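So that we are looking at the same thing, I have put the structure below in structure tokens.
The other protein chains are all here in position, but one chain of the complex has been omitted.
Here is chain A:
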Amino acid sequence: MSAPLLSIRDLSVSYTTRTGPVPAVRGVDLDVAPGEVVALVGESGSGKSTTAHAVVGLLPRGGRVDGGEIRFGAHDLATAGDRELRAVRGARIGLVPQDPTVSLNPTKRIGAQVAEVLRVHGLAGRREAAARVVELLERAGLSDPAVRARQYPHELSGGMRQRVLIAIAIAAGPELLIADEPTSALDVTVQRRILDHLDTLTRELGTAVLLVTHDLGVAADRAQRIAVMSGGRIVEVGPTEQVLSDPRDPYTRRLLAAAPSLAVARRSPAAVAPALREADPLVEVEGLGKDYPLPRGSGPRVLHAVRDVSFTVERGRTLALVGESGSGKSTTARMVLRLTEPTTGRIRFDGEDVTAARGADLRRLRRRAQLVYQNPYASLDPRFSIEEVVTEPLRAFGIGDRASRAARARELLDRVSLPATVLGRQPAELSGGQRQRVAIARALALSPELVVCDEPVSALDVSVQAQVLELLAELQEDTGVSYLFISHDLAVVRQVAHTVVVMRGGEVVESGTTEALFTSPTHDYTRELLAAIPGATAPTAGGTR
């Protein structure tokens, strides 16, 4: 390895809070060689993003470098002043931020935002910059770059915006790119295309990359070396193959085991509760469709959000609806729950047609079908205690008295493996995984036959994801509940679903048993989705795939 481009020594960072300083990064050592791709992997709160942001002096409010060195060429970025940092930022170190949908200024044209890097560093005059912008946008893989340059961010998709941000990051020809979870806000197939493009670009330009990610699969595919962070320290660092096939640290091993993309289907869902299999299905959906009227003007009058979708959810089994954003999967699930009115089609629940159910019939359906939302940080009322959250469905249906409801709440928390001491707490006092357990307990309060899980783990860390998926499977085994499981993540779906319905643009492109779909997909789009699962080709410790 040649002399490092970036050399971090004994870096410590803390955040000032009301209760005093909280250390976020403690004694981190890390090197990045010229042209090398190093992945910094860890769960939320591990200090990986803080480390990356400290390198460019862009710590969030309250963040402070307490000690250590960040050598970059002749600079020590840990102690550099504002002027020195500004000369490095953008020009020699580019940053690709986390969420492309909010990382571009909504009030400025794309072209001006890309040109700004060149102008700030005096690399181009006004006219020259305009020409370079088009070239850079093209380089970042955008079609019609001249048109894009005149557009505003909201006129571009998330993937396109991330390409713009990549164009900004590479504009001044930096030696190092810091990519902070650059694709975690994007759809899987888009994610893959963007990472592929970034790979090619940085290889061509000889740019080193510090890739921050929570996904070991992504790290496995992209990096030459992996550094694993936990609790503010680097617990393991080494060449990618070595870290994946021979992890030294127990934390790395746990992370590997939890990563859905790398793990083999741990519990084969087909084996779950075969005894519960019955002839009559719980939910039958036939030719379901939803149209939304479009504003008057040229073009079509209505948007077909969902078109002619049919599937069957068996009792005690899990059906997964898979697709990317805009595929109509969430709309379909909402129609099954009768939260959105279908335009066409039929929904039968337990043999009874509920497509147009109202009043008492609808209320009965509400009792038998429940929902677990994607974001446990938003789906629990912050002013309720956990007991109030869990017993709310019981109160809504006037079931039991105060004492029996309290008893039921304890029982439900026990079911989702939370201690009874949690009952008196507020949602804000719980972690994301604990909150999602509470949300599941709430969904189970009325002993429903169907639970719709809308991306129930996508907001959670991988190790927590694994635990929640495990819990869902256990609950199904015990109670015979059926799941309608919505996800964009095929790796997750593989672990929980018995049957899979793949949706795209509002229509079903393929459906079948999980086994069949994963081993012999028939539709191109399914194949594309499968290929987009990160880490699919990486060697793993288990080696059983």
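By definition in this document, a residue touches a chain if its C-beta (ideal position, glycine included) is under 8 Å from a C-beta of that chain, and two chains touch if they have at least 3 such contacts; residues count from 1.
Simple rule for what comes next: contacts and distances are computed from a predicted model.
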Field: Undisplayed chain, where the name is taken from the UniProt record, one of "Acyl-CoA dehydrogenase", "Sarcosine oxidase subunit alpha", "Peptide/nickel transport system permease protein" or "Y-family DNA polymerase"
entry: "Peptide/nickel transport system permease protein"
Message: Just to verify: which one of A:Leu40, A:Ala149, A:Leu165 or A:Leu256 makes contact with the chain not shown?
response: A:Leu165
Task: Out of A:Val25, A:Ala54, A:Ala78 or A:Leu95, point to the residue that touches the absent chain in the complete complex.
output: A:Leu95
Statement: The one residue from A:Ser14, A:Ser103 or A:Thr526 touching the chain left out of view is A:Ser103
Residue among A:Leu5, A:Val56, A:Ile70 or A:Leu319 touching the omitted chain: A:Val56
Query: For chain A, which residues touch the unseen chain?
result: 56, 58, 61, 82, 86-91, 94-95, 97-99, 102-108, 113, 116-117, 120-121, 152, 154, 165, 168-169, 295
